[in-house]
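Attaching a single structure in structure tokens format; questions to follow.
Then we have subunit A:
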Amino acid sequence: MILAIIIIILLAVSLIVLFSRSRKTMNYVTVLHSLSIILIYSYLLLRFNLPISVLKNNYLMLDAFSIYEILIAGIIFLLAAIYAEGYIKSLIHEKEFNKTNIKLFYLSYNFLLFSMVLVFSSNNLALLWIFAEITTILSATLIVTLNAKENIVAAMKYVFITSTAMLFSFIGLIFLFAASKSVNGVSTLNWDVLFSISQQISPQLLFFSFIFMFIGFAAKSGIVPFHTWLPPSHSKAASDVSALLSGVVLNIGIYAIIRMYVLIAPTSMGPAASIILMIFGILTVAVASLSMLVRTNLKKLIAYSSVENMGFMLIGIALGNMFWVLYYILAHALVKALLFFSAGIIHRQSGSMKAGNIKDILKLQPLACFGLIIGSIAIIGTPLFPIFFPKFYILTSLAQSSLLLCLLVLFFLFVAAGSFIWLIINLTTFQGKEKIEKYRIYLSMKIPIIILIVILFILGVYFPQGLQNLLKIITLKLTGN
Partner candidate 1 sequence: MNPVLIDELLKISLVLLVILTTIIISRRNLVSLINVYSLHSLVLSFIAILFFLSEGNYTFLFAAALTIISKSVLIPILLRWTKWHMKIFTDIEYHYLKPVSSIFVSLLIIIFSFFIFSKIKDYLGLSSLYYFGVIIGFSLVMIGFMIIFSRRKIIVKIIGYLVMENGVVLLSLFIGEMPLLIEMMVLMDLLVLVAITCILGFGMDSSMEEFHKKLNPFHNWFNRRAKK
Partner candidate 2 sequence: MISFFLFAIVNILVVLILAPFYISLIKKVKALFQGRKGPKLFQAYYNLLKLFKKESIYSTNSSFIMRVAPYINIICSIVAILFVPLLFIPDNYFGFGNIILFLYILALAKFFMALAGLDAGSTFGGMGSSREMSISSIIEPIVIIIFATLAFVYNSVNFFEIFGATSVGLVHASLWLLLIPLIIVLLTETARIPIDNPETHLELTMVHEAMILEQSGKNLALMELSSGVKQVLLMAIIINLFFPIGFNLPLSLIGIGTSLIAFLIKSIILAISIGIIESFIAKSRLFRLPIIFAIAFLLSLITLMMEMLL
């Protein structure tokens, strides 16, 4: 039923995109599509008893965690679609966006949203794998709509690294499939069944398949050493696409890792899995923050910051601190969207992302500049912004298990924060000698930034009871305590 509704919406939207001639209509239906997804799934969350089975054999099933991720995706897609209205218009106006690519862009955008919804509602892990692969392809298509050679190179890198790594996770799936047979004699990949029998599966096989699954989905979310695709593809893509890639598509990897980790955590190999996640998490934070030091390209810096945050989430998962990891996912998506949207406006103004070419933006584009400053302050985990709480609590629980590691991570976080602040101060205070014309920014590009700033301020000081309950329910379901 739900599946039928969202398929019908998708079909209607893509038909309109295919046959309409004005870009404006395409953009409006895209906004409506995202809005309808948000409405449908919030309605499901509020009115129905979870989990809901969507497809026969429980191949697709919605539980609180899936709906939470879908809602985050919906919000970011909605804001990015609103932003795209003005952004794509100005790109076309400047002849930087090939007109023949408009339909492709909006089609991939809507299909990406649809496949994101399917990824998060897959109960069968093999289906999750397939939909994750499809999101890779669609994101690559979105990256290449800009049609520059750098974009093709970045997209190819993205597709090759992630799909190669994803093949390894398919091996993990095969092993999991074989291992599940030993329990009731029936092989299955349905997560809910696996979750109920995970303690009876041979822990060694489970661990083996966990490692392989981890390789693939770590590449999907840009964990070191598979992070090399992330900075080029996120920085070369159009800014609204970058926001999607960073805020939503990266979550797929973390989502799948959480699902897998929950399976292995109660068994005797649980600590070993935690150690692996911890090692890769710390490695990622270290490598990402050290590479942030030398960046002068704003979008690349933001992309590396995504890598760093993904690593931090891994640390949180390894500590079993699901509640705050889940909150972190939401906060990170919002802040990243804000940063990329502001960076997009700055890029429109100065035509470059490099420090030294960006001049006078504080005077010319005050909103984008404030967005950038607020976003940077938020992403480094300053109090009064939402990322502060999860960072604080995860670091506290890390300190409880090992003070030394906590200090190490803290050091790298300082490095990351320092490089962020350094670049932002450089960018915002650089003044050109000659007078620069103000670039006209459409209202639709400003609205999402304002909305995001407001949301961030509210979430920074007030933790809504509804959200708190939702996260508690999810945590209870995942960890059982």
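Throughout what follows, a residue touches a chain if its C-beta (ideal position, glycine included) is under 8 Å from a C-beta of that chain, and two chains touch if they have at least 3 such contacts; residues count from 1.
How were these candidates chosen? In short, all candidates are chains of the complex that A comes from, given by their letters.
Just so you know, these numbers come straight off a predicted model, no measurement behind them.
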Options 1 or 2 - which one, within this complex, touches subunit A: 1
Footprint of candidate 1 on subunit A - complex, ascending: 59, 94, 96, 98, 124, 126-127, 130, 133-134, 137, 140-141, 144, 146-153, 155-156, 159-160, 163-164, 167-168, 170-171, 174-175, 177-179, 181-182, 187, 189, 202, 204-205, 208, 236, 350-354, 357
